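Have a look at the structure below before the remarks.
All protein chains but one are shown in place.
All chains are identified by letter, namely A, B and C, in their written order; residue positions are counted from 1 within each chain.
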Amino acid sequence: MTEKLRVAVIGAGRMGADHVDRIQHRINGAEIAAVVDVDLARAEAAVAGVPGAVALTSAEEALNNGDVNAVLVATPGFLHEDILHAALAKGFPILCEKPLTPDAASSLRIVQAEAALGRKLIQVGFMRRFDSEYMALRNIIEERGLGELLMLHHQHRNPDTLPGFTNEMLINDSVVHEFDAIRYFTGEEISSVQVRMGKRTRTAPEGQNDPQHVLIETESSVLADVEIYVNAKFGYEVATQATFEDGIVNIGNDSGPYIRTQGRWGGQVTPGFIERFGAAYDVEIQAWVDAALRGGIGGPSAWDGYATAACCEAGVKAQKTGAKTAVVLVEKPALYAEAPTAMGELRGAASLP
Amino acid sequence: MTEKLRVAVIGAGRMGADHVDRIQHRINGAEIAAVVDVDLARAEAAVAGVPGAVALTSAEEALNNGDVNAVLVATPGFLHEDILHAALAKGFPILCEKPLTPDAASSLRIVQAEAALGRKLIQVGFMRRFDSEYMALRNIIEERGLGELLMLHHQHRNPDTLPGFTNEMLINDSVVHEFDAIRYFTGEEISSVQVRMGKRTRTAPEGQNDPQHVLIETESSVLADVEIYVNAKFGYEVATQATFEDGIVNIGNDSGPYIRTQGRWGGQVTPGFIERFGAAYDVEIQAWVDAALRGGIGGPSAWDGYATAACCEAGVKAQKTGAKTAVVLVEKPALYAEAPTAMGELRGAASLP
Amino acid sequence: MTEKLRVAVIGAGRMGADHVDRIQHRINGAEIAAVVDVDLARAEAAVAGVPGAVALTSAEEALNNGDVNAVLVATPGFLHEDILHAALAKGFPILCEKPLTPDAASSLRIVQAEAALGRKLIQVGFMRRFDSEYMALRNIIEERGLGELLMLHHQHRNPDTLPGFTNEMLINDSVVHEFDAIRYFTGEEISSVQVRMGKRTRTAPEGQNDPQHVLIETESSVLADVEIYVNAKFGYEVATQATFEDGIVNIGNDSGPYIRTQGRWGGQVTPGFIERFGAAYDVEIQAWVDAALRGGIGGPSAWDGYATAACCEAGVKAQKTGAKTAVVLVEKPALYAEAPTAMGELRGAASLP
Partner (left out) sequence: MTEKLRVAVIGAGRMGADHVDRIQHRINGAEIAAVVDVDLARAEAAVAGVPGAVALTSAEEALNNGDVNAVLVATPGFLHEDILHAALAKGFPILCEKPLTPDAASSLRIVQAEAALGRKLIQVGFMRRFDSEYMALRNIIEERGLGELLMLHHQHRNPDTLPGFTNEMLINDSVVHEFDAIRYFTGEEISSVQVRMGKRTRTAPEGQNDPQHVLIETESSVLADVEIYVNAKFGYEVATQATFEDGIVNIGNDSGPYIRTQGRWGGQVTPGFIERFGAAYDVEIQAWVDAALRGGIGGPSAWDGYATAACCEAGVKAQKTGAKTAVVLVEKPALYAEAPTAMGELRGAASLP
């Protein structure tokens, strides 16, 4: 379409500022044209040292600025819907940080607007799909070298949570990644969700039951479960064990130097998601830029955003009832007909050992 | 009580013959006095080369043989109840392979008979309690160095099953070990069981749904779950991951030589339970012999046999209904008042790294 | 100095073409201005799809082309000296793939020419210094949290070698990386080299003794050794174990998915150096570009190129004599006064676990 993406980053918080730095210093084929934040000082700080970029307080102004031809949405989720509709109207390539929108109904409206356009413009920021281990496991599943996938056991552990992190946020902000990962691994939609709550850790804040055990089924009855534990203190861990007919695969193990000292052996626990998935962000943004320059998307689509929003709604309901809760989706528009995981040539090199 | 146990082994199948060999060649303080099997040839084969031991076809005859002063029960479970009552009547120390009896009602009768005697004579063969890693994890839980235990994730994988292995046997013969392990780790009784069934592996025999996902809760709401998968082809694996307030512990990893060749690195999977837990059997039998010579038991009691029988009944019912099923126990007789895990000085050396 | 590096890549073989692709698609702040190769077709193939870049057959022509302001040297080593002198004369920032030049005498001439200029323009392509595990080990050594470093054990394994790979090339092309790594880890020069040869692998080509065991000492008597094995068949492996007063650190372990199937557990061996160190190349080139835009270098200097050339000469001599062979260096010019490892802010995040 164009020689270079001139990106407007909407939202200059931690994630937005991170993307500004990434695009300006590590990504080829894109430059920052504008940064938007309701707090102008924050937008200005983000563009300091970025020649030719403007700081603005309105997304609309950025979209209509003649210098902008692409959008990266990094605001809180409840602001996404309006920005997405406006950017779709402009025909700009859009990278939207997850969630697409905060609920299934509004996500569906985005899907329908994009389907009406007849072109995929929106890529959703489920960046785990760009991690080499996730791609490798996906490949092993697809190639069926270990037979059919039967079960998935996910562990999602965070050292701690911000004040005010509720049970609902635990589903919407944390388990949402696992919903997408399960959809990515299996190439299937999720059909039901159940939530078990048990003994609480002493550091769980008032009103939050941590950990929780989320039970998930897919269309073909793959049994998945997620141990979600967000006050795990010891560090960050996101791991999956896949059980196949003919073997087992683990991803997400710790790596790095192996040390023996003072009566113990081992290494360092990954402290957070930046350290674990930082490289995946670079790959994700470069994939988006490369695809957008060719007129398409290079990762999860608006449909993936909608389907995970429906999973989250079922998950929050399941937290309250304790019962198995169906996930119901509308019929998939033709625009999204391929498998939710299709990502062109982005494939893990690894298959079977 | 005596200088040496003169043991009658009842049942000369694979496990019984194994115990004859063990007691005769690797255990100190005990000798084989008699081997009983309905198939006399099998009993005779087992005593060949054991000086002073007789082959018999009746347990009663063995118990009344003046040379016998201890009993090891290794017959199929449905034959246990009569033998146990007869051996209790003689006042002999008894090692009973699991299950104590095949159902909770008959197990309870054994518990009541022993409680009436006022002495613990029966030790049940849950040999994992004698494995060094199980003892190490139990110690870490008890010492609370990682805070409270919150969750237990168990994986039980067998390469294959005998013909005729039903869904019920999957609970009664395989998950039963996990029921006991969860009771051992937590020092608590199990309060409920639920079973999820999903995609079947292609090699599961007719009428068996394999794998299954068993959800378990304890009295203090520790959430445990068991992935039971008995046609796993790739080898044997019994592993547990314990989630604490302040950390995670895994046991059951593979060990042995680490090899790099032909594009892959790794080692050998443990082929079966003999290779994994063989040393634990030696420790278990020696612990029983040592305790019996001092007039007590050195491992799991009849109460443990009864409580796991009740878990199995609930598990089989849960398989059929899909619902969470309560495990109901009678009040524990005073004889078994101590924690189900108390095992005297048998402790893992390891605690925190 | 300038807004963007306009790089002439000299040499369009595998490594040169790789750098063209990297600079054009993944590096920020630099573009390809020219590609030079004696084989014009190869140069043309490399610039195809690079707007504004020219294909040339002469390095001199590229240096005098007004559009070029930086040089990346990727020709065979014997061609380096002339190019380096010419590029130094132009005052261009230079990234020179290792070796600086093929022998210590010519490397010293480069060092002296650069020292006479009084500015560091040359960075040498020892890219392992940009690998996160190497940086992490270097940090642990510097911080002395495990006490003094005492020994280094290096393993360098290649699946196979090109035809005509001689004993000398084994030192000059493979062990040279270990010489630099030992200098990087210790911050010291190497004082002696000895080589042991033993049993040959059946696939070693005529005239090559593979594996070899290289014994190395540093100024402060750290004992290092290198197992160099270049027909290792099973895959690529470059690993180091560092022994400290108070502990041990390993780097270079395999990572990626962990698989259990068909009686074995493990994963895939890294197939080659691209897979192992590919990300380090990106980091290296970006570090060079960033430093060059600020008027300096961002990695190993010409002195490092000279010192390792002297180690290689001693190593080849030691292969022939079997004796411990001293490494003799001229006095270090003031320009290179800082430690050979100083790399500005490029530091591994990891220190002790």
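Of note:
The criterion applied here is as follows: contacts are C-beta pairs under 8 Å (C-beta built on N, C-alpha and C of every residue); 3 or more make two chains touch, one makes a residue touch a chain.
Since the structure is predicted, the reported quantities are computational estimates derived from the model, not experimental observations.
Residue C:223 is the one among C:48, C:89, C:223 or C:274 that touches the chain not shown. Set against the missing chain, the residues B:125, B:247 or B:315 yield one that touches it, B:247.
Only one residue in the set B:220, B:262 or B:321 touches the chain that does not appear here, and it is B:262. Looking at chain B, the residues touching the absent chain are 24-29, 132-133, 136-137, 140, 146, 244, 246-251, 253, 255-262, 266-268, 275, 279, 286, 349-350, 352-353. Although one chain is not displayed, chain A still touches it through residues 233-235, 237, 254, 259-269, 271.
Mapped onto chain C, the footprint of the missing chain covers residues 147-151, 153, 157, 196-203, 211, 213, 215, 217, 220-223, 225, 227, 229, 232-234, 237, 243, 245-248, 263-266, 353.
Keep in mind that, in the parts below, only the chains that are shown with their structure count from here on.
Chain centroids computed from C-alpha atoms place A closest to the centre of all protein C-alpha atoms shown.
Chain A and chain B have Cα centroids lying 44 Å from one another. Taking the mean of the C-alpha atoms as each chain's centre, chain A and chain C sit 37 Å apart. Computed centre separation for the pair chain B/chain C is 58 angstrom, with centres defined by C-alpha atoms.
Across the assembly, chain B contributes 233-234, 237, 263-266 as residues in contact with two or more other chains.
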